[in-house]
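The complex is shown incomplete by one protein chain, all other protein chains being positioned as in the whole.
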Amino acid sequence: MEAVRFENVKYSYRGDEAFAVNGVSLSIEEGQFVAVLGRNGSGKSTLAKLINALLEPTSGRVTVFGMDTLDAKKTFEIRKSAGMVFQNPDNQTVASVVEDDIAFGPENIGVPREEIGRRIEFALDAVGMQAFRKATPSRLSGGQKQRVAIAGVLAILPRILILDESTAMLDPKGRREVMEVVKKLNREQKMTVLLITHFMDEALEAERAVVMHRGEVVMDGAPEEIFARSDELESYNLTLPRAAAVCKRLQREGMPVGNAFTAEELAEVLCASLQRG
Amino acid sequence: MRIVAKGLTYTYDPKSPFAAQALKGVDLTIEEGEFFGIIGHTGSGKSTFVQHLNALIRLTGGALKVGDYDLSDKKCRFIELRGKVGMVFQYPEYQLFAETVEKDVAFGLKNFRKGMREEEISAAVQEALETVGLNYAAVKDASPFELSGGQKRRVAIAGVIVTRPEVLILDEPAAGLDPLGKQELMQLLHSIHGSWCKTVIIVSHDMDEIAENCTRAAVFSEGRIAMEGTPAEIFRRADELLALGLDVPTTAKCAMLLRGRGIDIDTDFTCEDFAEKVLALWRAKEGGDA
Partner (left out) sequence: MLNDVTFGQYYPAKSFVHNMDARAKIVFVIAYIVAIFLADNFYAMAAVVLFLALAVLFSRVPFGRVLRSVKMILFVIVFTAVLNLFFSSVGEDAHVIWEWGILSLSWESIVNMIFLALRLFLLVMGTAVLTLTTTPVELTDGIESLLTPLKWVRFPVHELALIMSIALRFIPTLVDETNRIISAQKARGADFETGGLIRRAKAMIPVLIPLLVSAFRRAEELGDAMDARCYSGSKGRTKYKKLVFTWRDLVGLFVLAALITGVALLNHYLGGKFDILAYFF
């Protein structure tokens, strides 16, 4: 089933400015894990906010499971199906106790009390934060705060999870924690994931990568495929993962090595060509 | 200025139920002229340590000397010291406040060099802004809040280097920037290191960043120094770093894996240097084969 559909969507923040999103057409299938890459200001966050009706397209159409985001009567249904986690881990919690914060979403949509309890249980399990049920968010680490934010979204039982640069402000450990949770949700709950990021290595975890540049989708395909087109990628001011950059350099010098994107893969291909024969 | 710390300890909120010992005896010497890296998890004590260097946190245990300033001496001229040890905090763009870029950058100058003439001030501001890669004429009268994120950060850095501190400390200077923005910022720091500030100290989570840029580094863990040395010395102990839950630069990790499989290659950091080493090995092998 098609989860999200953009039909020639344009959006500008103020009527007179350049389009932040400029003629995007895109279709995302349910269960897909899509990474959206691009420099700061390339329009990737605007794209995310158009999905759950936080922004309405200036022209074109955005639909979520067939529901048009311009249809005011569907706004809540859309937000229930497409949950969104934001960048700053400090600006998303409303309560001073983790479980109260997770309850916020379900309370808003009128879920009965006993059911809210079950959903908190489920959401805390999904992000591995059971031990912090009674903790104060402001005393948690960045990665833990973002996991609480994800739990808060999961409690409204969305089918799409949008992460709008949710790892940008985290340390490597926090990023790993969040990525683990997201991967697990995609794998086990068949959650559709839209990961907006400028960390190239995170895009490798996705099955599909979309590159945005000046409000347009300029590349779309499997991450390995995108990284193989390195010159094109560099023309959009994006850098290759380091392992891929090493490979590219070796290939240019005429050394026969395959492509690699992580340290492990690089060691693998180097071994293969250095120990051959 | 040489920085010498001996047995530094520090506890937040002592005697309360929230008391937390952030430093448990840190010995560290940073020589003048180094591009020094400080590595560690959030809460490892690294931020507490660097805030001691310009007396934002007052010394409570141990000894610390920064150049000729003895921070254990109550009569130490702390304000003067702050003019010589500049500090750029994380997300420094959030500390901009003045109505124009020029006024914001001049703030530190007016605080540290009382009685400086207006022409001297604007000359210094112009030089600082141009050093961070901004066009003085174009931005000086703009409101700092109208600039783009990357420009704001540059203005904030200009606001610290404008007093020409001998030591420049930056906490996660590239946080939140995209990969190209990070590269540009590190280039900027190198140009400052060569000309404006003798010593540059960066606190970073990004191991690739430390490996590629620093002359020496220290790894903080639980309020102590777990490792210290050149990046090559530190990242050769990749397995220990991984055990501490820290990352290892891509090339160092690859080198570690290759050594494990019988290929003798030294740890190196920039993609270019590492590729050169691999090429040398390959050419030697090809030559041997031929």
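In order of appearance the chains are A and B, and numbering begins at 1 in each one.
Going forward, a residue touches a chain if its C-beta (ideal position, glycine included) is under 8 Å from a C-beta of that chain, and two chains touch if they have at least 3 such contacts.
Keep in mind that what you see is a predicted model, and the values were worked out from it rather than measured.
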Chains on display which the left-out chain touches in the complete complex: A, B
Selected from A:K10, A:R61 or A:K80 as touching the chain missing from the view: A:K80
Selected from A:N22, A:N52, A:T69 or A:T167 as touching the chain missing from the view: A:N52
Of A:V4, A:L47 or A:I156, the one touching the omitted chain in the full complex: A:I156
Those residues of chain A which, in the complete complex, touch the missing chain: 49, 52, 54, 76, 79-80, 83-84, 86-88, 90-97, 99-100, 103-113, 116-117, 120, 136-139, 149, 152-153, 156
Touching residues (missing chain, whole complex) on chain B: 12-13, 16-18, 51, 54, 56, 79, 82-83, 86-87, 89-90, 92, 94-98, 107-108, 111-112, 145, 159-160, 163
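The rule we apply is simple: only the chains that are shown with their structure count from here on.
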Chain A and chain B: spacing of chain centres that average the CA atoms, whole Å: 30
Interface residues, chain A side, partner chain B - complex: 39-41, 141-142, 168-169, 171-174, 198, 200, 237-239, 241-243, 245-246, 249-250, 253, 255, 262-264, 266-267, 270-271, 273-275, 277
Interfacial residue positions of chain B with respect to chain A in the complex: 41-43, 148-150, 175-181, 183, 205-208, 245-251, 253-254, 257-258, 261-263, 271-272, 274-275, 278-279, 281-282, 285, 289
